[in-house]
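A single protein chain has been removed from this complex, and every other one stays in its place.
Chain lettering (A, B and C) follows the sequence in which the chains are written, and residue indices restart at 1 in each chain.
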Amino acid sequence: MNSFGRIFRLSIFGESHGALVGVTIDGCPAGIDLQEADLLPDLERRKAGATGTTPRQEADQPEIATGLFNNKTTGAPITILFRNTNTRSADYDAIRNTPRPGHADFVLDKKFHGYNDYRGGGHSSGRLTLALVAAGVVAKKVLQGIEINAHLAEAGGNTDIEAAIQNAVDTQDSIGGIISCHVKGLPIALGEPFFDSVESAISHIIFSIPAIKGIEFGSGFSAARMKGSEHNDAIIDAEGHTRTNYAGGINGGITNGNELYFRIAVKPTSSTPQQQQTWNNASQQVEAFTVKGRHDLCIALRVPVVAEAATAIALVDLLLINKAY
Amino acid sequence: MNSFGRIFRLSIFGESHGALVGVTIDGCPAGIDLQEADLLPDLERRKAGATGTTPRQEADQPEIATGLFNNKTTGAPITILFRNTNTRSADYDAIRNTPRPGHADFVLDKKFHGYNDYRGGGHSSGRLTLALVAAGVVAKKVLQGIEINAHLAEAGGNTDIEAAIQNAVDTQDSIGGIISCHVKGLPIALGEPFFDSVESAISHIIFSIPAIKGIEFGSGFSAARMKGSEHNDAIIDAEGHTRTNYAGGINGGITNGNELYFRIAVKPTSSTPQQQQTWNNASQQVEAFTVKGRHDLCIALRVPVVAEAATAIALVDLLLINKAY
Amino acid sequence: MNSFGRIFRLSIFGESHGALVGVTIDGCPAGIDLQEADLLPDLERRKAGATGTTPRQEADQPEIATGLFNNKTTGAPITILFRNTNTRSADYDAIRNTPRPGHADFVLDKKFHGYNDYRGGGHSSGRLTLALVAAGVVAKKVLQGIEINAHLAEAGGNTDIEAAIQNAVDTQDSIGGIISCHVKGLPIALGEPFFDSVESAISHIIFSIPAIKGIEFGSGFSAARMKGSEHNDAIIDAEGHTRTNYAGGINGGITNGNELYFRIAVKPTSSTPQQQQTWNNASQQVEAFTVKGRHDLCIALRVPVVAEAATAIALVDLLLINKAY
Partner (left out) sequence: MNSFGRIFRLSIFGESHGALVGVTIDGCPAGIDLQEADLLPDLERRKAGATGTTPRQEADQPEIATGLFNNKTTGAPITILFRNTNTRSADYDAIRNTPRPGHADFVLDKKFHGYNDYRGGGHSSGRLTLALVAAGVVAKKVLQGIEINAHLAEAGGNTDIEAAIQNAVDTQDSIGGIISCHVKGLPIALGEPFFDSVESAISHIIFSIPAIKGIEFGSGFSAARMKGSEHNDAIIDAEGHTRTNYAGGINGGITNGNELYFRIAVKPTSSTPQQQQTWNNASQQVEAFTVKGRHDLCIALRVPVVAEAATAIALVDLLLINKAY
């Protein structure tokens, strides 16, 4: 079930410590300018290396292996591959006996009857978001004139992000954060009645990003404390512009032509350097445990570009469906 | 796009002021005991009539029109119909000129090129949740041994719900609320890698319920302020039970055998009795406006049973898919 | 899995001897003129009553229960119901012990663990094609300017159809036939690469019609005996018209602007009045057996309108998808 979308469809594959990760994008319109260099800026934004992110540095060199001819999309599936080059699998051997708390090690072992590739999270690794980001670049190109911007609004409860990261480094404990995402220039009428509301489509794909714990659109959770007379956005012209935007640009699951706005909560990386406790299958008791491997202290730093990509992917699908009617 | 699910599939239809609303459930296992009386308790929970809900009272009498033989499901699609009996369409004529703020009137008119049935929200009405609740009863029956409970945890920012409702009635302004949902008895391993995570499936269908503005799993937005060492749930036995449950019963998108837990934010009903402002297409200016019709002051009162139904529907689909492997 | 289509989607429900059969059409464009009377001509063509068809006569009165407002489609799901009025269930009690040869009685019992509604074929009855025909009328309306015509080209091996039917009546044995279907006015470019070729889409839905044993496009099986130099259709103008049409209007799975043409084989109805043999579960031996109930001698007589409907449904979906690009 590694696919998403109705007519602009992604299919994701690969493992953190296998040969590669990649994505196939099916249903992309023909004639879109595209080359590998176009992917680099967003891939760079996702990259590790900044303070608070993992020291594992990958070249992350994309190969657009199919669907391109003379630097334009052809209408055929676009497959983008990222060969893995810098893996240290030995780090992960202990996982089999001591499932890492907060990770999927335990459930993956159960779900796949012990056959899953457990190295570095395998197919469930955050490394798969490379594929999302690459697909997001293609999606953004289809969304010409529509601007998607996500940023880290707070980390560890602090809106001074640099200070928050420094504190995480100092205390050697991972921290979470909140991403804010804004989309300008969306036409009215994207989103489908009932099950394929804009919120349904976006939340569906956003929750496929590892470490996301919540999403709220417009007023979000604060709406629960507001009065209807406060919350309603007065419509002030024939184009549907509103005086306020508590709706976050969506009414009844359909874009209303105002700015689309949502926030997502990112948990602190499970791979904290702090000592923790977990069940040991060999000794059959709870034991102290420290995560090995190279990890992020604030994974939220790397989420904005992934969230933008996910948003773009969901919106392109809705846009193309809307064009059919 | 009024369908949901991969192999346990819903298809929803109908309008608030048309002949009926209904649902077809495809892919339900054969041999499940089912009769119309089984639907009544949950339908009753959804019903209007309590303080703070709309005085429009419908009989809400379900007809299980297909898929049943000798009071057992047959494996064929189950269609459940609810004839509309108590509609006052004249109330809604003004909508065409004065799209109600906070409602979908404006975007539906654009999306469907003026052909949508605008009476009472038409197909986008909260009345369609009748269909969800009915399907939820069937889903709950398939989820034998799994217990889903949702309740209104706060309304208008107040955990004393009765007081909150009374205040809304006194001030004649609608209020929002927060629903808390817990699922006990889930097996390990439900949910699919990446795009069909448990959170993706549940949030997708939850956001199809009108008036939902946010969803958070386990620690949710508070995770953004926690440290990894705090947030990680220590695994304490071979069955994967954890000491805490910040994960909300899900790791890497897959159920971990602990209680599944999430919260959703419900906005105040757009149809507040208070005077508001909106664009008038006839006069081509912003004008004062009061919503007509019969409406809820606290729609959140009626959401718990709908949220339970949505959750059950999403989980049955994941359960059946998991059974295939 | 009673649904078909990607964005113009059908969902079928009901049983031969239950309360009703029906269909929900999701993804139909808004603003199409539609009323119940529009369905009657095609429903009449499907009806029993002619020589060689079952004497069971149903009123087949459609109710368009949702998705319509002021006699136009609204963009919301269109549900069409047909109440069953003339059922004689007692005729079918024997089926449990003596599964009818050529019917699905035996496999339905196994597949649904004995819970299927076996009366008159239940959900697998040819009566479900009522739903297809009704949906086909809607699909044909969307395909404005495109003309679909199917006719019975031969019955019982005889192109003089009347004589063939008379022979079946005289010998009291059921006969098969071949349906020829032609579509004029199709634009170039419908159909999707690889898995969603025009042939894939049409054959998928055609084989959901009971009693179909084969389908061939253009030259079909005779192509196997032709030379490439004969079979290739020379392109003779800039619009892609061809001198011959062995391709049947499709190249590489995509419409080429010439007439779309295919033929389907219909088997003789399994319910022949002739005595047959089948396994008797009570006596545990093979026994002589005569089908009871009211049945068709030449079901192929009623298939053309169903084949047209199926074709229209498949083509609308491809047309709408193509519009998105």
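Definition applied: a contact is a pair of C-beta atoms (placed from the backbone, for glycine too) under 8 Å apart; a residue touches a chain by one contact, two chains touch by 3 or more.
No experiment lies behind these values; they were computed from the predicted model shown.
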Candidates C:Thr54, C:Thr79, C:Thr255 or C:Thr311 - the one touching the absent chain: C:Thr255
Candidate in contact with the missing chain, chosen from C:Ile32, C:Val183 or C:Ile212: C:Ile212
Hidden partner interface residues of chain C, rising order: 1-4, 6, 10, 12, 99, 101-104, 106-108, 110-111, 121, 123-124, 128, 154-157, 171, 173-178, 188-189, 192-197, 199-201, 203-205, 207-208, 210, 212-238, 240, 242-243, 246-248, 251-256, 265-272, 274, 276-279, 281, 284, 286, 300, 321-322
Sites on chain A contacted by the missing partner chain, in the whole complex: 1-3, 7, 9, 11-15, 18-22, 24, 26-27, 30-31, 63, 65-69, 72-79, 81, 111-117, 122-123
On chain B, residues whose C-beta touches the chain left out of the figure: 6-7, 29-30, 75-76, 193, 320-321, 323-325
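Rule of thumb we're sticking to: only the chains that are shown with their structure count from here on.
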Centroid distance [mean C-alpha coordinates] between chain C and chain B, Å: 37
Centre distance in Å when chain A and chain B are each reduced to the mean of their C-alpha atoms: 25
Where chain A touches two or more other chains at once, by residue number: 6, 193, 321
